[in-house]
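Heads up, one of the protein chains got dropped from this complex, but the rest are sitting where they should.
Letters A, B and C mark the chains as written, and numbering starts fresh at 1 in each.
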């Protein structure tokens, strides 16, 4: 295994060198860095042009300049000495200073979007694979293709116009009109009955129930002026915590496993109790407090699973932990909602919470809840637009993976053994469909670090994409090369992880 | 376990070639058929409006001709016929309206579409050819050749495509406008986007080269080139075509994205992406400047995706949806 | 012929475990229903093995899957299926799940893909146990190891913890059986359990199934197309053709006096070892059992004398001459080279047919491919039709093309799906520049005639032909340049037994007419017995015995040959019972 990694790293290094040379030449060819200066009427125009061409030593032909840059970059390899010299950009700012900040805002932007895309993508992929060739499958494919063919900036502009400015205007007097409520209820009904499928009678029941539930919810929103000061409230938390418990047990262990169900219900109960006891602790807690509480919830979840015991102790512990964390999450969401009214009333926000630009409100300061909401409102739109784009890829991939696996012989054997449909799907089919997925996820993360160039431009978040585009348009090689080196290294590492994860997941590769 | 019954057809009619069978299955895929018609219609429309080379199009305005602003540049086309209360179906002076200085937006959009399609077709053809050749050679010979070619592919994958887009401007001018922007963009993109296709073809060749009819051809004395192009490639053509359609859909979106970033096709030529980025802020007051290019981009990309989906089903038909006729006749 | 046949009068008190009454299975293809099985009625009692025999496409698998309701969504089942008196059709999926795996268990044909590759064998067996019996994990583990020992896996502990890809085909089938029997099912459905296994391994699995039937007294529904297996294991037989039962009855009655013409034709088409070309070919008849008895008495013969010598001096212009050739594979760094063929010497004189027999992995295909230059050899000398191609460059090989032909095993993979039949056959001619255009068309039609295919098939495509027809096209292609040496690599093993017989006769006639030398490779000694003048037996890369057909069959010297001969099931229940005793006796004495 070690020799495999060493060989792989060596080959990647060579690749990086070759590609960086080509990249440097391409950037140098792509334009004339002095173009902006030529148009300026400053008296010392000739002197400025001379200065910049010295700074970028333009008189040296491009290939030789590359080696100058390489010498600087090579110094980064010396571990201890931070002598990394990636040159300066045309504003004479050291490039090594620019990269960390750009990387930080890009990572902030894409982590949410990638996780969301993976989770939602896998769920839709599996459901549409199971409902192969049904109405649901066709409509999902159509929507996925639509998202796949929509240019990124188009989505971004629409989101900004309707979700940000539209929603903020709507907040002025947040009442949903009756026809709108009925419309939303009907659509929700259609989606739920398509997901459930099965005999016609069952689908009609599901349609009616979900329609009514949605109408009731929307009416409740209207009456309680929910959009201005939202909050889950004890009842909603209790209902959803127990809902989570049932769902998690159903999915992972099956309803028949009484011990698992008991563990889940215990954790849901604890969450409701915590809701009442921890409120004042929340008010004065810092991020450290929250992380300790999170660890505590996890430990309680695991412990409860272990204590309930029974044969499959591991399964109960897993369910306990998941239910505890999810219902804990509900508490946090509720607490954030409670600060929403305070947040949008703040002078810096002025009643228009959803932001369209940047990653934080500069003059705002408040407790962790206010700052937490601020990050949420700033990253809501970019995350949605990025998720929609990468969602299409994951859904198609998981769907075709699942369809292949479902045709395999061992699935027929599993059914012949008398396993119920859920175990066959989750334990046998999905476990095998997971293997190629791991490589896709790792490779995708490698690509996305390059910064969602267009999303960053439209939402004015200056991450890696912006750094790259701006430097490229004023033909400034040093930041472009620094961007390229960082992105390629991350991509190569991601590919390596993808191969290793392949070995980890597939015993045939591990133990040949 | 799909139990497709092997019914022995002894009918005497002339043999159905594999291609005929695939075409038969493809025609069943309604959406893909409609998509082909739409793409064909848009292609014919755009080339006929703008004209080719010296032959002028049937639309009387050119895309960079300044015209006096009529009623603030609002679209003069109306589609709602009189009997439905509209002003009847006619195109009017500027069906898609005008941009801020009076250039006819219908001509500009059509020119934008023409450029996008040019880029799409060039990328589609060039990337498919390069990808197929490299994939085939790597897949067939394996060993050292395969390693070298695959490392070369990795090299190309690493280079961000955006830089390629930035190059178009400078190369277009160094050639002194001999070849216009979109063709250069198409060629450049084609040279750098064939990597996924090469990988797919290579995988396909790995399996096909073990097949017995390949060994039979070797024993019969066929040269390597003949085996690759006469025997293996026709059987891998399914993968190639499906990957090519996805490549084309990707090419459109890439050209449009480059246009949005101000790279790729340069004014005075028109790129749909640049039309949107220039008129992005006109969303509230002159929405037609924003909606028309967007609409065409999405329709083109969507149709090509569906054509790809239809082709994939035609080449390896997974279990078709079974809709039994109502008990009319059960074969005895 | 679809009257309800109650196979044997049900003895009082023992209701049949499985009772199929007028069961029909239909599949949705395109827009209408196509029947796979019509009007099936049979029943099985406890401790009884019923064999459902039929060729591919006869609907035998479809009907068995209907029992477990495992058919795909586009299928429809009619009639009634009763398990121990209780009707299975119409059960809710919940109840059906209690039946599957507990009361009715199934083992399938492809051991390679039937087990989930990402879980250990132990996990999958424990899973079955815990679904039905609710055992505690530790008890389930003990029971699982017990089962693995019962199916005679060499090291049950190691097998428990290993993954499917770490076991051989035979071991995996045993693990499948262990898993199936984990909940003592009333009925075991074995869908072609040994088709994918080698004949020696098949013998052991059949032995295991017979012991299990005796100890567990469960009913077994055996689905197979191999008459030998039926003779060995079955108590009663149901013969199916095109979805209908044509004949049913007790195994001796069917074998000795088949009533339906199709059954009779089926039994006749099965090649019998030692009977040469069919029952009436008296001259070639050899009493194989007598030969084995003699070998038993002699005890192990040292393997030196007759087994390795090449019995006849061969003139240099012999069709094929191999002296001590070896072939190595996979010379990758860490893994040491795997010697597929180890110092093999063979010779075929013009016009002679040498049968090369051996199990999978014995290296027989590698020898065949080396003979036509597809596989370079690492040591020894190889002279084909007078040309030395031991260290041949591609240029010398080109000269060889006109003198050598090859026929492959899998009909669906040996023809290029994109080329019409005419083009495929004409390819070697065109490449050798033998004929062009009109002349080529004529030659192709001649070749089609020679393989008894209608000329109008010229512009047909492979997917429009049956397996047998495709194999004939393969032969026509191989003989298009009238080669001196034809290598036939298991040409009929992928075909149904009836089709196999016609193709073998065709090949025999062509060989006699065109007088080409032939290296006939097969794992089925009975087929070799029909075709070959001389026989060579290969085991683990080495030739363990060579000799004329009569010598090898009448007095097999090498213990492996003896075991190979003994393991081949005889399509006659009584003879097969004696053969079994002989095989067990030989196993005890022979040293591997």
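Rule of thumb we're sticking to: a contact is a pair of C-beta atoms (placed from the backbone, for glycine too) under 8 Å apart; a residue touches a chain by one contact, two chains touch by 3 or more.
Just so it is clear, contacts and distances are computed from a predicted model.
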From "Peptide/nickel transport system substrate-binding protein", "Na+/H+ antiporter subunit C", "Hydrogenase" or "NADH-quinone oxidoreductase subunit H", the hidden chain's UniProt protein name: "Peptide/nickel transport system substrate-binding protein"
Visible contact partners (per top-of-document touch definition) of the missing chain: A, B
Sole residue of A:107, A:303, A:325 or A:440 that reaches the chain not shown, by the stated touch rule: A:303
Touching the absent chain when the full complex is considered, from A:227, A:379 or A:459: A:459
Absent-chain contact - pick from A:135, A:198 or A:358: A:358
Positions on chain B where the hidden chain makes contact: 64-66, 100-102, 169-170, 172-173, 262, 266-268, 278-286, 289
Contact set of chain A toward the excluded chain (per top definition): 30-32, 34-35, 37-48, 50-52, 88, 90-94, 97-98, 101-102, 105, 160, 164-165, 168, 262, 265-266, 270, 274, 277-278, 281, 284-286, 288-289, 292-293, 295-297, 299-300, 303-304, 307-309, 347-352, 354-363, 365-367, 457-460, 462-463, 466, 470, 475
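Here is the rule we use: only the chains that are shown with their structure count from here on.
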Comparison of A-B and A-C (more C-beta pairs in contact): A-B
Mean-CA-position distance for chain C and chain B (Å): 48
Chain A and chain C, separation of their C-alpha mean positions in angstrom: 53
Chain centre separation in whole Å, for chain B relative to chain A (CA means): 30
Sequence positions of chain A contacting 2 or more other chains: 409, 412
Per-residue overlap in chain C, given as positions that touch at least 2 other chains: 70
Complex contacts: residues of chain A adjacent to chain B: 11, 14-16, 18-19, 22-23, 26-27, 29-31, 132-133, 141, 145-146, 148-154, 157, 161, 403, 407, 409, 412, 450, 453-454, 457, 468-469, 472-473, 480, 484, 487-488, 491-492
Residues of chain B touching chain A in the complex: 1-2, 151, 154-155, 158-160, 162-164, 166-167, 169-171, 249, 253, 256-257, 260-263, 273, 276-277, 280, 283-284, 290, 294, 297-298, 300-302, 304-306, 309, 318-321
Footprint of chain A on chain C - complex, ascending: 68, 70, 93, 97-102, 105-106, 108, 110, 113-119, 127-128, 130-132, 136-137, 163, 165-166, 176, 179
